[in-house]
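Just one protein chain is left out here, and the rest sit where they should.
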Amino acid sequence: MSKWRIFTRGLVRDNAVLVLMIGLCPALATSGTVRDGFGMGLAATFVLLFSNLIISLLRKNIPNEVRIPIFILVISTFVTIIDYFMQAFQPDLYRALGVFVPLIVVNCMILGRAEAFASKNSVFDAILDGLGVGLGFTLALTIMGTVREILGNGTFLGIPVFGESFKKSPVIFMVLSPGAFLIIGILKALINKYVRKEIR
Amino acid sequence: MKSPALIFLGAFLVNNIILMRFLGLCPFFGVSTAVKIATGMGMAVIFVMTLASWITWAIYHAILLPFDLVFLRTATFILTIASLVQLVEMFLKKSYRVLYNALGIYLPLITTNCAILGITFLNIDNKFSLLNGTVFALGTGFGFTLVIITFAAIRERLDLAPINPSLKGYPISFIAASLMALAFLGFSGLFGLT
Amino acid sequence: MAILDSMLKGFVGGVHPPENKITEHGGIETAPIPKKVYIPFSQHTGKPACPLVQKDDVVKIGTKIGESEGYISVPVHASISGKVTGLISHPHPVLGCSLCCIIESNGGEEWEQSITENADYETLSKEDLVNAIKEAGIVGLGGAAFPTHVKLSPPSDKPIDTLIVNGCECEPMLTADHQLMLEQAEDIIKGARMFQKILEAQHLIFGIEDNKKDAAKIFRREGLEVRVLKTKYPQGAEKQLIKAILDREVPRGGLPMDVGCVVQNVGTCYAAFQAVAFNKPLIDRVMTVTGDGIKTPKNVLVRIGTPVIDLIQFCGGYTGKPKMIIFGGPMMGIAQYSEAVPVIKGTSGIIISTQAWDTEEGPCVRCAHCVDVCPMGLMPCEIYKFVQNKNFDKAKEYGVLDCIECGCCAYDCTARIPLVHYLKYGKNEVWRLSK
Partner (left out) sequence: MNELFVVSASPHVRGKMNIDLAMRLVIIALVPALSYSVFLFGIRVLIITAISIGASVACEALMQKMLGKKITVTDGSAVLTGLLLAFNLPPAVPLWLPAIGSAFAIIFAKQLFGGLGYNFINPALAGRAFLMASWPLFMTKAWLAPANGTLSGIDGITSATPLSLLKNAANYGDPSIIVRQLNDFDTIKNIFFGNIGGCIGETSALLLLIGGLFLIIIRVVDYRIVVGYLVSVAVLVFVLPTKGTLMFHLFSGGLFLGAFFMATDWVTSPVTHKGRWIFGAGCGILTIIIRIWGGYPEGVSYSILLMNVFTPLIDSLTKERVFGELSKKKGVKK
């Protein structure tokens, strides 16, 4: 498999949220605004990248029987790092994301990549894979965040779009929880209809 | 400080774990194909969630806080829950065969259920006492069960409907969940809870 | 209103379609002997009879042409005298096509010699009576055509305390049983008494709907116990009738004998009496020819095997362009595609209609009218969706096998869904899959 394919597979074809439907909890919970979605995506990408890296490095030394606990330990280390990092440098974002930052640790996307890819492939491939999957996750969250923020708040990254009058009475529904479910449902339906076929 | 009854209702209906907090979505979509299965999953979640909230509360207050190891919270909690599930499974298999047969197949799935871990974190973040934490876990577990069973019944009906092929499966389930969440907005502000 | 209905004693559910009993006061006319009859070997529930005749055989009225095969089966007899011109597959009102014996009439009326009055039939033993009834080919004439001798021989561990004679004729438009009760009450009573004797039942109860009070009066006058029931479809269905009269419920998958009952149609009582007292096999029956497509609707005494076209001519022909020929009543009858189909033992009426239903079905809107009217307490709207999606396990779980195909659900369906059709299909599939 070419390096480019490894990278793009996680980004598009096997996009965690929009195609594989994993990692849904943070995707729905933190996509109320572009900033939250993007921030969450980057945090997850960070964890994914470094856990892939470490696990790939250690892959020959990990005994098979205890590999899952070790993966979890590695992942939780990086989750703790990003947790404290955001708490220190991005307190607003950290507050908005709440419990979902430490919960990156149970994101099946990350453990899944460790098990299925990083523990079997070279370091460089593992980095590419981690980046691809992580950025795919970020992409999905950013798309959802964009749609929900524009419709539900009338802004993009806080800047009003569609004029002030729309900002005064936007579709608040979209930033509420039913809006999150609705948007991802529509996105998934559109992907099923237009994109899925071509990729296959 | 809110009374335990309000904590229970808040966790059960107002801030429903699935529809409002977006935790436990994987089992919500994955294990809601039939009412019977959803009931088993719900029961297992109530059980494990309560146990997990006790144990993590104890670990946090007896070990992590006194020894200034709070930064290990994420790692210890997830490992605790994973081993707890294993232990519970073994224990049930040996001692409570009936319960094991009912919940057994759902227990391994629970390890990756972010709802359990999420609740243990929220217990700590909300500075709940053991009682309140238990009530919170129970309320959340019942909320999870109610919603997943209801959703399973809805999906059983959706299976019989002439739904457009590109909407079948996940998309229509999401839209159904969206309408469910919309209905649950009716509980918002109940007893002044938000 | 529905609230009052459910409070009245009787079965739950049911519908009340317009009765349209236009032949109510018509009396019974005897149809001329047809030139040709087509007698199917399968006219009853159970195994078809085994042919006894060959092409070119000469038969008389009452000659046995088919022998019963096994216990749940009855023999078949020639209904006219003449020559057998063939044993071929011919349209059949229930089975589509089936083996028929074609007899061409010789114009005369030669009866089989054994058909004579049996004055001392009352001295016959139970076994002899049952045997005589079986040999005469008697089946339930209400429509299901279940061999009567089987119903009369319940296992010894199921004692029968009540015999119910079914004079409900709850199907709209049909009046044959009603006329028979008016004209042949005496023989019906004798037949019923005979059944009572065979079954050793303590009670004999007549069940008659309140739109046939004149018939009820006749039986009352004879000192018999008569229950006048509310006119409601399907009042005449066995299980519902037992519930309405005795307030007993036949258990799921069970038979009336499980609750100590046997139900016999008035026509069956009459035919069985004839069979025993005159050795006369079942070669004719009373039925109603009606509908807006026929010039002069009548109740007629018809020879079994008469093609429907002969009856239509006897009743003055069509009024206009007929669209449908229905064998049976409007609720449970079976639509025929050809006018060549013959009358068989279970044919209680023929309806000629100039209109056909628009068969386009809408989406089920869950109005639950079908649940309200189902006399069996089923949920047809749910079952039909399972059947449509080929989920037969669920259909079975929801009780598709309990459906009696009365048609109430489809009658009241706001979406015009042929629910009975789906349920019948579901039943067949469940049976097929469980084999």
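Order of writing sets the chain letters: A, B and C. Residues in each chain are counted from 1.
The rule is simple: a contact is a pair of C-beta atoms (placed from the backbone, for glycine too) under 8 Å apart; a residue touches a chain by one contact, two chains touch by 3 or more.
Computed from a predicted structure; not experimentally measured.
Participant: In the full assembly, spell out which visible chains the left-out chain is touching.
Facilitator: A, B, C
Participant: In the whole complex, not just what's shown, which of C:Val262, C:Met376 or C:Ala395 touches the removed chain?
Facilitator: Spelled out, the listed residue whose C-beta touches the missing chain is C:Met376.
Participant: Tell me which residue among B:Met90, B:Leu131 or B:Leu190 touches the hidden chain in the full complex.
Facilitator: That would be B:Leu190, which touches the missing chain.
Participant: Among C:Gly260, C:Pro307 or C:Gly426, exactly one should touch the missing chain; which is it?
Facilitator: Checking each option in C:Gly260, C:Pro307 or C:Gly426, the one touching the absent chain turns out to be C:Gly260.
Participant: Using the document's contact rule, name the residues of chain B that touch the chain not shown here.
Facilitator: 35, 149-150, 153-154, 156-158, 161-164, 167, 172, 175-176, 178-180, 182-191
Participant: Could I get the residues of chain C that touch the absent chain, sorted low to high?
Facilitator: 1-3, 11, 15, 17-18, 161, 172, 239, 243, 247-254, 258-260, 322-326, 328, 330-339, 351, 353, 356-357, 359, 362-369, 371-372, 374-379, 381-382, 398-399, 402, 405, 407, 410-416, 418, 420-421, 424
Participant: Can you name the residues of chain A that touch the chain not displayed here?
Facilitator: Where chain A meets the chain not shown: residues 169-174, 176, 178, 182.
We take it that only the chains that are shown with their structure count from here on.
Participant: Assign the assembly's chain-to-chain touch graph to one of these shapes: line, ring, star, complete, other.
Facilitator: Here the contact pattern is a line, an open path with two ends.
Participant: Greatest Cα-centroid separation from chain B: which chain?
Facilitator: Chain centre farthest from chain B's centre: C.
Participant: Which two chains have the most contacts between them?
Facilitator: The chain pair sharing the largest number of C-beta contacts is A-B.
Participant: Find the geometric centre of each of chain A and chain B from their Cα atoms only, then give the gap between the two centres in Å, rounded to an integer.
Facilitator: The separation of the two C-alpha centroids amounts to 22 Å.
Participant: Provide the list of chain C residues touching at least two other chains, using ranges where the numbers run on.
Facilitator: none
Participant: Would you please write down the residue numbers of chain A that are in contact with two or more other chains?
Facilitator: Touching at least two other chains: none.
Participant: Write out the stretch or stretches of chain B touching chain C in their complex.
Facilitator: 159-160
Participant: Sort out for me which residues of chain A touch chain B in the complex.
Facilitator: 21-22, 24-26, 28-29, 68-69, 72-73, 76-77, 79-80, 83-84, 98-99, 102-103, 105-108, 111, 173, 176-182, 184-186, 188-189, 192-193
Participant: Considering only the defined contacts, which chain B positions touch chain A in the complex?
Facilitator: 19-26, 29, 71-75, 78-79, 82, 112-114, 117-118, 121-122, 125, 165-167, 170-175, 177-179, 181-182, 185
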